[in-house]
Each structure stands twice: as C-alpha cells, then as structure tokens.
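Subset of chains shown; positions unchanged.
By written order: A and B. Residues from 1 in each chain.
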Amino acid sequence: MYNIALFGAGRIGQVHAVNIAGHKETCLYSVIDPHQAGAEALAHKYGAKVQSAEEAMADPNVQAVMIASATDTHADLIEQAARAGKAIFCEKPVHLDLARVRDCLATVRECNVPLFIGFNRRYDPQFRKVREMLSAGAIGKAESLVITSRDPSPPPATYVKVSGGMFRDMTIHDFDMARFIMGEDPVAVYAKGSNLVDPAIGAAGDIDTAFVVLTFPSGAMATISNSRRSGYGYDQRIELHGSQGLLTAKNIHENAVEQWSEAGCVAAKPEHFFLQRYAAAYQAEWEHFADVLAGRAEPQCSGYDGEQALYLADKALESLRSGKEVQL
Amino acid sequence: MYNIALFGAGRIGQVHAVNIAGHKETCLYSVIDPHQAGAEALAHKYGAKVQSAEEAMADPNVQAVMIASATDTHADLIEQAARAGKAIFCEKPVHLDLARVRDCLATVRECNVPLFIGFNRRYDPQFRKVREMLSAGAIGKAESLVITSRDPSPPPATYVKVSGGMFRDMTIHDFDMARFIMGEDPVAVYAKGSNLVDPAIGAAGDIDTAFVVLTFPSGAMATISNSRRSGYGYDQRIELHGSQGLLTAKNIHENAVEQWSEAGCVAAKPEHFFLQRYAAAYQAEWEHFADVLAGRAEPQCSGYDGEQALYLADKALESLRSGKEVQL
C-alpha cells in the first residue's frame, strides 16, 4: 500500500482523493492545503492526516505526492518532492514560464524520481481508442487531425488574469492531445484568436476563441478549434483522417433518452464539463500512476511532455501576435 | 414507348403521373377521373388526353392501366382492364371483401394479363436493402421482426367509415411487409387494439392503435406496432433480428441539421408522410412495372400478395374480436 500526500483540497484534489482512496494499492495518507478547513474536511472524509508541506515532504511514510494545488506552486513542490525522493504526480502545467519548467525538470532528473504530468485526456477511453486504432493500422497513415475543445462557459476574468492566457491554460491540453495522437512533435504552428465571448477577457489581455494549425514532419496537419463558451456543455471531440479512412471520437452525452415531437427529435447535450466527461480518465491515469509506483511502468506522460505542450503554447502566442506561422 | 391510362387524378394519381411521364419507356396517355376538372388539369400538365373509363379500355393505343382511383372501383376496373387485355398496375387494396378479391383475381388469371399490386414499401430502398442483406446471409436466419408503422395524424372519421377499418386500410401494408421480409406466410396471428387517438374513430367502430403478433412456420415471429397518430411525422421502421445479429432500417429525417444548446441537441423529425418518405419507392415500383411491360420481369408483387395481405387483415380482426390467437 502506497501512502499518498495530496496537495490541494479543491475541486480537482477531491477528484483525485476518490481515486487514491479507491485504488487497492494506494491510500490517501495526508492532505495539505493553505485553506485549513478544506484540508480538514477532505482528510476527515478519508481518515487521512492534515499536514504542512514541510511535514509531508519530511515524512518517511509518504511514498508519493499528488500535486493538485495552485499552478504557481507546482514547480516548487515538484522540486521539494524530488529532493525528498518522492514519486510525483503533478497536474498540468509544471509552470507558466518555460525556463522555470526546464530548471524544475533538471532537478527531477538529478533526483531520479518518477514524474507523471496529469494530461488527463490521454486516458479518456475514446481518445485512447483512437490512438490505439491508429497504431493498429485501422486507417493507414495519419494525415489530418481535427481537435474540437470548447468549454461550456467562460471562467471569471480574475482567473483569466492569472491563467497564463488561453493557450497556456486551455489549449495546452489540445497541444498535448495533438502530440499524443500523432506520435510526433510539430514543426510549425499558426494561431488566430479573437475576443468574442466576454469583453472582460479581452480587457484582461486575453482571447477566448481560437483556431490553431499545426504541421508535422510527415506533412500531416492538425487544427485545434477552441472556445471558452460552447453554450451546450463540454465539446470534446477528435477526428483523425488517415490514408484509409476516418476515426472519430464523438462527445459523451448526458443520457441516451430522445424526445420526438412536432418540434423535432431532442437528445441530451454533451456532459457538462471535465469532472463529468473525464471521470473515467482521472481514474485510469491514477491506475497508471499506481503501476509506476509499483515499478510496473514508466510514466507515459512525462515532464518532457509537459514542457513540449507549454512550448507549443508559447509559440502559438508568438504566432498570434505576429500573424505569421512560427517554425519550431 | 408504352401508353398508360391513369385512373384517378388525386394525390396518389399525381405521384404516379410524374413517374409515368418521367420514365423513358412510358408515356402518360390519358387521365380518367369522375372529377372532370381534376382529370383535365393533370392531363394538361403532361400533354395527355382526358378519357372516360370505357374509352380508355377500348382504346388500342393504351397498353396498360394505372388504377389509382377510389378503393371501391379497383376490382371492377381490374376486371375491365383484364378483359381488354391491358397490363395492370393497381394501388392496394384490390377490394375490401376477400371473396370479391378472389373472383377478381380469377378473372385476371383467365385473361392472362400481368397484374402488379402497388405495395410501395417493398420498393423503399431501406426495406429492400434489409431483405437483400437477409438473403445474402448478413444476419443468419431470421428470428424476430419488429415493424413500426405510425401515421403522423389521424384521418377524418368520414374516411375511417369507408376504409374497411385500420387493419384493412393501414396495417395491410405491414402484413405485406412481414411477408416480404420473412419470405413465408404466417401460421398464426394475434391482434390487440384500442381507440386512444380520436373518439370519433371509436364511434365509427374502429381502433386507432394496435399491436399485432404473427408467427411463422419456422418459429420466427413478427410484431407490428401501429398508431394513426405519432405526433412526430411518419414513423416507418423495421428491425430484423437474426441468428447472427440485427438489421435495422431507421427513419428518413427531414434534414441533417442539428441545433445544440443548453436545451439539448435538436434534430429534424422523420419525413412528414408517405408522399415524402416513399417518393423513391414510388419511382422504383414504376421502374419495375416498366420492366414488366417490356417483358423483362414478372410482377414481383402479385394479386396473390394482395389477397394474402387482406386475408391477414381479416384474421387479425377476428383475433381482435375474439381475444384469441387465430390459426391460419
């Protein structure tokens, strides 16, 4: 049984707590959160301790840390955990500054601890199946990838200001998905964006609607279509066109009931947001991390993957500002 | 070029007129209808003559008749045409009285003219494909057939009174479909019906909602689900379960546009009624009849098929009244 110290008792921390406690090889050992009441409530629910970061890092009973705290704490916590010899699961991103990410990853390498970056969508059963079917030759060679990623409704402008911008905060998942599906790093990126959803987002210096085009060494291409507001739930789809056909992962809908009347056929809209849509993915990525802890696997989604997704976000921003395709 | 005399200038006569005129081997030669103005308008549109029934039957230029007039004229016109040596296309049913049907068919046999009964649904591309895929072994042996057949809205009670009742007027198509798909005659029928849609239909002595169960010699079974009112267009589907899987022919919808919003995903409802849904079927059955005229085919849907469908309707009514399964 591996004891896990969980940093962050918020929404995403609670999702991980369920999976940590529910896995037969892992145990929620302690919860760390500057918001003490939140830490206590979550710890109480699972019979875990409340610790400070220092206590957790120094505690020899802790084998691994789950970092689900605020973004600006990730890199520091990773380094502390690495030096303490803990295995590390960290929510994306490592940091919003690429240089800081690289420093941090260098420390992890020196300390020789496993680091898994939680790009949860790689563990969505639909997207994973597309990747597996491509690998199995179902559609020949990959040619065009179309990623649709639209949130149900925009975040508050206060969040936008500290988010690092849409590319680093939201599109980063899609950059990782493009790399995951295509199995190679892109060689060029073009990005175009607008502020259409909420003027406050524009006032905060950010965009809320974007199209990105990636080009891969093979000549294959990908587009990403993003919006901070779909108006119909969480729109998460991919289409992968290959030399022998198409693989398409469609949305998961709230239910399978239809109502037919003179007004037409009404079906349920897609699952509301990531907590619903990616519930299975969060569980599957934790199962993978338990395999890492048990020495049965290497982290499939590494610090390098985290670095590359951020690099693409930075370069997309450069393209957005210059109006030019950027070579990578 | 075969000259066709068309009996009946109403809604269904007009559908046939388009296909007769549009076929490269057939020509709309004349229109016969007691409603003179209707006959004239239709004839004018296609450069055809207006004739009386007697003139048409006596006219040596007429090679074939299309009988799309009122139901109670069908048997008489069939006999007259048979005696005049014309090839015959007759809309279902031959007659509402089974004895009269049998007499009529005897006359046709004596005169040795081709008779095609217009069970249009056999020519629907979806249903035909199901039949063809069954024949090709796509699902092994047929076991259960589910026929859904629901009209968009009920007919007026005045029509109901002269219709012969729902089984002879509406379900007759489904009895024929069951025979067409299964390729054998049923050995037992059970029918249950209610008057739920319009009290005036009940007052006219008829039902408007029904379930029918047919049993076939092989042990395979079929159900028919009927209503005079769906509330969402024309619901025309079949499901055929076999020893190795399922074939299902779904509805054709008005268009392929969907609207997604907080209220869900709204798609178009099924095509409104038979003129829309079976447009392709009406054209295909005429192409078959042209093949019959040219000696390239025998009528695929014969007088015997018309007789059997009516026989099943009669027996279903007997079951409805007795509450017992009726052996055939």
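Methods note: a contact is a pair of C-beta atoms (placed from the backbone, for glycine too) under 8 Å apart; a residue touches a chain by one contact, two chains touch by 3 or more.
From a predicted model like this one, the values you see are computed outputs, not experimental measurements.
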Homo-oligomer size of the whole complex, from 2 visible chains: 4
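Throughout what follows, only the chains that are shown with their structure count from here on.
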Angle of the C-alpha superposing rotation, subunit A to subunit B, to the nearest 5 degrees: 180
Rounded Å distance, subunit A centre to subunit B centre (Cα mean): 57
Subunit B to subunit A touching residues, read off their complex: 230-232, 253, 260-269
